[in-house]
Every structure is written in structure tokens, then in C-alpha cells.
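All protein chains but one are shown at their positions in the complex.
So, subunit A:
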Amino acid sequence: METQFLYTILILALPFCSFLFLGLFGHKLSHKVAGLIGTTSLGLVFLLSLYTAFEYFFGIGRNVQGIYQALVPYNTTWLPLGNLHFDMGILLDPIAVMMLIVISTVSFMVHIYSFGYMHGERGFQRYYAFLSLFTMSMLGLVVATNIFQMYLFWELVGVSSYLLIGFFYTEKPAIAASKKAFIVTRFADLFFLIGILIYGYYAQTFSFSFVETGSVREFASAAFMLPTALFLMFIGGAGKSAMFPLHIWLPDAMEGPTPVSALIHAATMVVAGVYQVARMFPLWIAYAPDTLHIVAWVGAFTAFYAAAVACAQSDIKRVLAFSTISQIAFMMVALGVCMPLPNGASPELIDHEFGIGYMASMFHLFTHAMFKATLFLCAGCLIHAVHSNEMSAMGGMRKYMPITHWTFLIACLAISGIPPFSGFFSKDEILEASFAYSPVMGWVMTGIAAMTAFYMFRLYYGIFWGTENKEHHAECHPHESPLAMTFPLLFLTAITLVAGFIPFGKIISADGLAYDFLAHFNWALGAKSCFIALISIGLATWIYKGEKQPIADKMQNAAPHLHRWAFKRFYLDEVYQFITHRIIFKYISATIAKFDRKYIDGFFNFLAWGTHELGFQIRGFQSGSIQKYAFIFFLGALALLLVMIL
């Protein structure tokens, strides 16, 4: 049964081959051929992923216990280390297969889209090579059979993100942003690695097959260490998924090409942290339920913070970036609000109701990837049309770009949680899980959902309605994008339209058993959240739709400091700047650098100087005059003779 999935290796191998090929020989190919190679390999991956999902969910189906089994079609020991060993392999289980679909779909659409967006750009082939590398790493991350393989691909994902953010490597902000993204996530990954090592030390395995091995039970003796390990891993996940206070890299990452933002910094890579927590979820719920509270509250605060900042930004990609942070935080919250069964029931079994957050989180991950990719790709079309990221350069764009307008509107409605679009269903599950956790959390999340609707429609009206920047538009003649760019928009929007009706609980749930959430659907809560979202949208319409926006100006004038603080992202970047430059660089790094230069370098400089001096002293021997050599040779012969005679 497992060998039938052996072809899934191709899902990783195809993008890897296209990366190698384009990376090595890309410069000899024309743009069109290079793009076609990248897109074709991704198209094949897309089809293979769909086929895998079909086979997995319908071909094999549930086992006797009524759950979808985790399959390992391929696993090889890569690096044995005594008892422990690092494996490389492919693991198929519901969340991995779901992620395969998400990644390959979005990546395929972005590949097509980039044909239009990156048209004629220098380094086009390099761009496609990096996209392939990224896709390979991300796919490898989700199908990892063990936490160490996940970590390897996790870092590869970070590298490809770095390469793509810094794609326009001649521009200063892009370089700074790529470095920032890499360093911040790398810093977080340090904790991830420590967590992995602690986990490996106590569990004696890196494998994800928690329940079968039975070794996790030994954790009972190390009751303190497992939550610590999981928490450290969560810090790594928080870095990748841009949780407060490690979110600072994500808004800057928008310096990369917009399709890259759509693929990496909105739909796929940033959910790696959520995915990691979901992967380790059986351990979290069984051994570290108290630590889950931290996850929940960090998520809630991040969601609130990002939503507040998003309300004040003027750069459209920034707004979307903060909305991404906020939405990913929603997924984290959903995982965090899961609770174990009370009265010490068997830890291997997690009840439906208690594990609803897990399902909601994965569902939201799926729907969010689709509509957020749509939003970013729309933003790309807009930037392509007006050559600016600023909302002030837009306004009234609905006349020029009808397709972009409609797809953007649908995605906005989806993210705001308006039925029947997909975001409504997934967000509602999250709210339900939050209310089950505690009413406070429930209301907080509802409030943030309302803020989401507000800032998304502020953005929507700012771009497509509002005051039109006529001079600028006369200059650059905005027009609808070519088919290569509009097709992905339409495709992803189509998914957004229907994704809400996928019976997601039947596919993914905390305990693997089918869970029909539509049957359990809390219609009262749904109506409430929908009503609140509509009020927010109405508010945004009232404030931002008109040509003149007296209310917006009045609000800004009423609380200028608040607006300024939100616009400056509550000065967090400045705080980081202060801490890193003024404290760490000045006192710690400078001291270490001084020590390095003075003593370490000094020692080696001394060695070099000594050798040099010695050489200088004895170089007289090397005169090049053969007669001097002969003289010394002669003296030596005499000395030998003397020794022999004596």
C-alpha cells in the first residue's frame, strides 16, 4: 500500500531538477524557455499532488478505526548517530497531503503569474530557479518524516526566501530586507534547533510517529523537559510564522517581487510555523497543555497588534503583510485554544469538541492561502499598472481593472468572513473554538475579526474607489493585466468561492475521525460574527468610499499620536534597532570584536610576523649564487669527514 505512493518522490525531485537545470544552464536559455521549464515542472507537481490527494483520501480511505493512516512510502537513514538517526523520507497524512495541495496550487499559479509580472526582468531565469528551489524545500518540509528533516527543509525555505526577497539585489531596501528576514528567522531557528535536540535526547527519536514508538511515554519522567522542548520549537515556529515579537521581518519582506510575496510571505512559507505546531500537536495536547495557553495568547496579541497596524498603513503590500500576520496568528490561536480531555482520559485520544481548534486552524490555513494569494496577486497587478505601492497613487482603479477589482473584492469578502466565501467557514470555526476556550478569548478574536473586515475594506476602497490620483493615472495609463496574470487570479478566486463547502472536518481532525462540522455548526455564532463583519464593512464604506474623506481626516486629527504610532508600527522596529545597535552591537558585539581583533587576530598576526622575521633573517642563504652553495656544501663535506675520522 505504501509502495503505491513511491511516485511522491517525484513531487520533490521535479522542482529540484528544474532548480538545478535553471540554476546551472538558465543563463543560456531565453526567458520564455526558462519560464516554461519551471512552470511545466510545477504543473506536473500540481497534477501529482492532486492525484496523491485523490488516491490518499479516496483510493485508500480510512482504516478500520475510521482514521486516515499515516503512510511512509519512502524513508532512508541519512545520518546514523548511535541510537538516534536522521532520516529522510516522505510521510503522507491528512495535513501533509492538504499542504501538498496548498503549496503546489499556489506555487503553480505564481509561476504562471510571474510570466506576466516579471516579463523582461533581468535575471528572469534565476527567478524561476529560486522559485523551484523554494517549492522543493517547502514540499520537503511538509512531507518530512521526522523533525530533523523538517528542520533541514525549514532552513532551505529560509534561504530561498532570503534569495527571493533580495532578488532585486541592486536596491538597498531589498538587501536590507533580505538580511533582516534571514537573521530574524535564523535567530528563532536557533531555539528550534535546541528544542529538537532536547526532544531527541529525551525521546530517543526524531520521528513523527509518536504513538507507535511508545517512547514519548518516557517523557512522563521528564515532565518538565518536553514542554520546554515544545516551547523552544514554538519559538522557531513563531519566527517563521511572524508571531509577535519576531514578526518584524515580514513587512519588510515585501521588498521582494510581488508574486514572491504571494507565494512565500502570504500563502506557504509563513504557515510553516503553524504547520510545525500542528505536526507536534499530539505531543502538545498530551504533555504540554499548559504551554498551549502561551501559544494561544501570543497568537491573540499578534493578531490584535497586526490588525491595529494594518489599519494605518498606506502601502498596499504592507497592509496585506500585516493582515497576513494577523491571519496566521488566528491559526496559532486556533491551535492554542485546543484543550485536552478533562479527568485524565487517555492522552492518545483527543475528543472531537476539544480538538476543534486543530481542524479550524488547518482549514483556515487552507482557505487563507487561497484568498491571501489572490489578494497579493491583485496587489501585483495594481503595482504593475501604476508602478507604485502607495494607496495615494491609486484610487478609482475599478474603472481600469475590472477583473482585478472583482477578484480583490471577493477575496476581501472572504477574509472578512462573509458567507458563502471560504473565509467565513474557517474563521467561524476558529471563533467557536475560542469561545469554547474562554469567552474572553472568543470576544477578543471576534473583535479582531471585525478589525480585519475594517482594514481590508479600507484598503479596498482606498484602491478601487476613493480619491483618484488623476495626474498619476494620466501619466502611466493603468490597464488590465495580461491573461498570464489574470488567469491565476480567477483560478484562485474560484477556489475561494467553493473552498468553504469542502467538508474539511471529515478530512482533518485532531483525532483523525470524521467530524461533520456543518452538522455541529453554531449558526448563532456564525450569524453574530457575520453581522459584526458587515458592520465593520459598513463602517469602512461610510468612512472611505467617498471622493472626500472628512471622517477619516477627522479621526486622524482626533488622535494624531495613535495614528502615528500605528503607522510607525508602534515603533517596534525602532526598539529593535535600539536594542541591536545601541546595546548589543555597542556593548556586547563591540567587546567581542575587540577581543577578536586584539587577542585572536593578534596571536595569529604574531605568528605570521615571527615567521616573516625569521625568513627575513635566513633569506641571505638563498643568494642564488651557486658558488656560495658549493662552499657550504664543501664545508659540510669536510665536517662529515671530520666526524668520520674522529
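The rule is simple: a contact is a pair of C-beta atoms (placed from the backbone, for glycine too) under 8 Å apart; a residue touches a chain by one contact, two chains touch by 3 or more; residues count from 1.
Just so it is clear, contacts and distances are computed from a predicted model.
*Asks:* Since a chain is absent, check the UniProt entry for it and pick the matching name: "ATP-binding cassette domain-containing protein", "Acetolactate synthase", "NADH-quinone oxidoreductase subunit K" or "Carbohydrate ABC transporter permease".
*Replies:* "NADH-quinone oxidoreductase subunit K"
*Asks:* Given that one chain is not shown, which residue among A:474, A:626 or A:643 touches it?
*Replies:* Spelled out, the listed residue whose C-beta touches the missing chain is A:626.
*Asks:* Since one chain isn't shown, list which residues of subunit A touch it in the complete complex.
*Replies:* Subunit A touches the missing chain through residues 624-627, 630-631, 634.
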